[in-house]
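Encoded as structure tokens, the structure appears first; notes follow it.
Only one protein chain is missing from this complex, and each of the others stays in its spot.
Every chain is named by a letter (A, B and C) in the order it is written, and numbering of its residues begins at 1.
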Amino acid sequence: MKNTAILLIDCPDRKGLVAQVSGLLYSFGANIIHADQHRDHEASLFFMRVEWALEGFDVNAFSASFGALASNLVMNWRLEVSSQTPRIAIFVSHYLHCLNDLLYRAHSGELACAIPVVISNHANGRPMAEFYSVAFHEFAVTKETKDECERRQLDLLAENSIDLIVLARYMQVLSPQFVSKYPSRIINVHHSFLPAFVGAKPYHQAFQRGVKLIGATSHYVSEVLDDGPIIEQDVMRVSHRDELEDLIEKGRDLERVVLSRAVRWHLDHRVLGYGNKTVVFD
Amino acid sequence: MKNTAILLIDCPDRKGLVAQVSGLLYSFGANIIHADQHRDHEASLFFMRVEWALEGFDVNAFSASFGALASNLVMNWRLEVSSQTPRIAIFVSHYLHCLNDLLYRAHSGELACAIPVVISNHANGRPMAEFYSVAFHEFAVTKETKDECERRQLDLLAENSIDLIVLARYMQVLSPQFVSKYPSRIINVHHSFLPAFVGAKPYHQAFQRGVKLIGATSHYVSEVLDDGPIIEQDVMRVSHRDELEDLIEKGRDLERVVLSRAVRWHLDHRVLGYGNKTVVFD
Amino acid sequence: MKNTAILLIDCPDRKGLVAQVSGLLYSFGANIIHADQHRDHEASLFFMRVEWALEGFDVNAFSASFGALASNLVMNWRLEVSSQTPRIAIFVSHYLHCLNDLLYRAHSGELACAIPVVISNHANGRPMAEFYSVAFHEFAVTKETKDECERRQLDLLAENSIDLIVLARYMQVLSPQFVSKYPSRIINVHHSFLPAFVGAKPYHQAFQRGVKLIGATSHYVSEVLDDGPIIEQDVMRVSHRDELEDLIEKGRDLERVVLSRAVRWHLDHRVLGYGNKTVVFD
Partner (left out) sequence: MKNTAILLIDCPDRKGLVAQVSGLLYSFGANIIHADQHRDHEASLFFMRVEWALEGFDVNAFSASFGALASNLVMNWRLEVSSQTPRIAIFVSHYLHCLNDLLYRAHSGELACAIPVVISNHANGRPMAEFYSVAFHEFAVTKETKDECERRQLDLLAENSIDLIVLARYMQVLSPQFVSKYPSRIINVHHSFLPAFVGAKPYHQAFQRGVKLIGATSHYVSEVLDDGPIIEQDVMRVSHRDELEDLIEKGRDLERVVLSRAVRWHLDHRVLGYGNKTVVFD
């Protein structure tokens, strides 16, 4: 298992940022494994991700020193430690292909995370969750019960110290209050190439429009439906021979891949959201 | 050069259509090179494309016999002959990359067509057109002169016996009256993955939305802007590192390819439009 | 569930083949749902796939009549019935991602097949197989036991009336005698873009060569290693930032998709192998 620290920074762009950050790391003897920066010249913003080995590194002392520097330079920053396993809650409805994919990846070590809980408004995911020894909670969400359900879901998330919520084809819309509790920490997969085909039944919309490619999009959930910062998108070719069912079937493979990539990158602390965009360090 | 006939059919689906069409062709001794059919089960429509060698084939007698059959079966049909070179007019504005691409392809034989005329609302395409010995006509299109310009353009198209109009990044909107003169015979390239980013400045829209793929779409022009039947689409990956200029530059390669494919398939009589969809026989 | 018949034909090309086949189907009142043909002009071969509704169709009488016609026209043919569920045996080694993918797809109905048995030279796939109620048989394959293992595996396949063997990252090479028992009925996934990187450790080879895309290939197994007819291939972009482990991880997603597509198409009776090529009707 990796034992590294990851520093993520965003701040107004100015001269000398890399020099000062890398200078401080050097003075602490950091053995840097990956480093990447990005400047958004239009928005005059600077983004940086540095990863270094923790063996023999005094992370507390560094953190204190860096805090002072960051405060001078008006930086948003966080310091993550790869040895701390992130905890995911998966929300799912009737379709289980993304759930199956994520549970298998976590179990096999492809995704470095713990999944203590699956939340669903259907019963059919229970055997799969239990096969992977994951607690399964069913909520009968209706217009009337939605507020109460969300309250209990938030309790569950808190009890399980959840870091990231993954909506793996969860067909309920979360309330703005719920979303605001987990900013940039809820990832959804939408089964279209956003911003085309927002909202319900995107494959039906795509079929009616006669497109020659279908897509899927993973994004952070914001308070506007299907409008949050895009993390990943991919497409697949279709033709006149593909009926609606074929689009849905082909789309499932896109959804699996596009969602699992976004989750992996988030777990690796490689995604920084700003406005309705993301920087995805690779 | 190929010497073949191509029969294109669309009609309500019913039993025995392939048997009757292929039976008639067999009775005339046709040596079939390609044949393909499609059924749209939702719309209950049947589509067919057959191509056969013309050597020693009595196309007039066949055409008469087939006309009678088609009339019984309520078919729309047309019979094309590959030896007859289609004639294209290219409309272009300031950006010449698609014009250059199409002229080169026609000249080198990649596209089996004649291009007798280029029409533009800018002057800068003239040397390139003249290098390929193509007449170049410049029209100063303004709100006031638009009707008059379109009238003169239609005259030019008629004089040149134009079969297909290609809008190769032509930045003027054609009037519905103009479009109605060339149904399913005007191909446009739109620099987005339709239906995302309809209208003006699609790369700017894509950049603002923070998409991870950009696209281009070639389609038949209908009376609603950017809404005609899609012939081809393709996409290219972009990242946070791509600035607006990079999107525009990458997009040009998509535009070239997506437009030239649509033109080639149309010239090969492989595209059948219906409603706002297309069948593209491959 | 679909209730259709599928006729698959390959034979030397000659005039009138479509007319005669579709004429016979019409005379039996077939309601055709899909039909497609292909001519390999270089090899002078003709291929056809027709699918029609079985309701009210006398399949035995048709089969007898067609047999006579096919004999006259020197056709290879087979008649499949969609209501008969194909039976698959999956062979797997230590890596379980393709096994998990196929078992989930079969269970959820994405793949129309039964999977009565999983065969492995490792123990770790047992819980997953048993979760899906599939018998799991472990064989300790060594140089010495290989012949005996294959004999017992063939017995198992026979007892389970297996139609198709899927090698889902099975790291043992099957003997030519074994392969010859299931011609065009063993599908393998090779973790490279064949014919690049044949044999062992293709991701290592790809990493050493510095390629910018990695691939995966599904193919029918023939007696020459990694040389059988290719059914499907796909690729994914990599860069200098990808280390060997990243190639392996990205490759797994390719393997899942490329293998499951090949299996689906085979189950739909859409693949015809000839020489070392395939026709894949879509």
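Definition applied: a contact is a pair of C-beta atoms (placed from the backbone, for glycine too) under 8 Å apart; a residue touches a chain by one contact, two chains touch by 3 or more.
Remember, it's a predicted structure, so these values are computed and weren't measured experimentally.
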Omitted chain - touching chains that are shown: A, B, C
Candidates A:N31, A:T85 or A:S161 - the one touching the absent chain: A:N31
Where chain C meets the chain that is not shown, the residues are 38, 40-42, 193-197, 209-213, 215, 229-235, 239-241, 243-244, 275-280, 282
Residue ranges of chain A at the interface with the undisplayed chain: 15-16, 18-20, 22-23, 25-26, 29-37, 39, 41, 237
Which chain B residues would touch the chain omitted from the figure, given the whole complex? 96-97, 100, 104, 108, 110, 127, 131, 239, 241, 249, 252-253, 257, 260, 282
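By our rule, only the chains that are shown with their structure count from here on.
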Interchain centroid distance [CA atoms averaged], chain B/chain C, Å: 37
For the pair chain A and chain B, the C-alpha centroid-to-centroid distance in angstrom is 41
Quick check: what residues of chain C touch more than one other chain, meaning two or more? none
